[in-house]
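Everything below concerns the one structure shown next.
Here the complex is missing a single protein chain, while all its other protein chains stay put.
Showing chain A:
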Amino acid sequence: MQYILISMSTRHILLGLLAKGPSHGYDLKRRHDEHFPQARPLAYGQVYTTLQRLVRDGLAEVAGTDADGGPERTLYRLTEDGAREATDWAGQVTPPAPYVTNEIFAKVVVAILTDGDPASHLLAQRAAHMERMRELTTLKTAPGTELATVLAADYALNHLDADLRWMTTTQARLTTLTAVTVEADRA
């Protein structure tokens, strides 16, 4: 299983989930995985560690315990500061791709540096991207697919599509560069 979303702010997502009312760690983990169905599932340990930090920072507080026929669980709720923090974070503009650290980009650069074959690599990478886009398209168009899954698939498809457009442009630049180099060698 390949997940669509790789990294997010767990801290702010838990604040967002707590905005719907008090909840315990197990329930928060379950609801996280429902809301981000294509993301890497949240580990229980990460949920509890994050909740403790939220309490420490005054963004959440213990609201009692809930047994519900099973083991006793600690309930957490948002504080006013926590509610403000969640709203502020969701409203902040995300820096638009500040660092170009993509692995495909790095591999093309290394292939050029080592006199490799970046054009063949880009062709193979394109095929891998298309394969993944086919999987995601099948996933999002299957009958009864949850909205959260459709949104996650759309997000991933658009990013893969952007990669593909960059790869196409790069391939065209490499072809032009090769033609210029060959011309210069002849002269």
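Note that a contact is a pair of C-beta atoms (placed from the backbone, for glycine too) under 8 Å apart; a residue touches a chain by one contact, two chains touch by 3 or more; residues count from 1.
We take it that contacts and distances are computed from a predicted model.
Within the choices "ABC transporter ATP-binding protein", "1,2-phenylacetyl-CoA epoxidase subunit B", "Phosphonate C-P lyase system protein PhnK" or "Xanthine dehydrogenase large subunit", the name that UniProt assigns to the complex's undisplayed chain is "ABC transporter ATP-binding protein". Touch with the chain that is not drawn comes from one residue among A:Thr49, A:Thr65, A:Thr141 or A:Thr176, which is A:Thr141. Across the interface with the omitted chain, chain A contributes residues 2, 123-124, 126-131, 133-134, 136-137, 141, 157-158, 160-161, 164-165, 168, 172.
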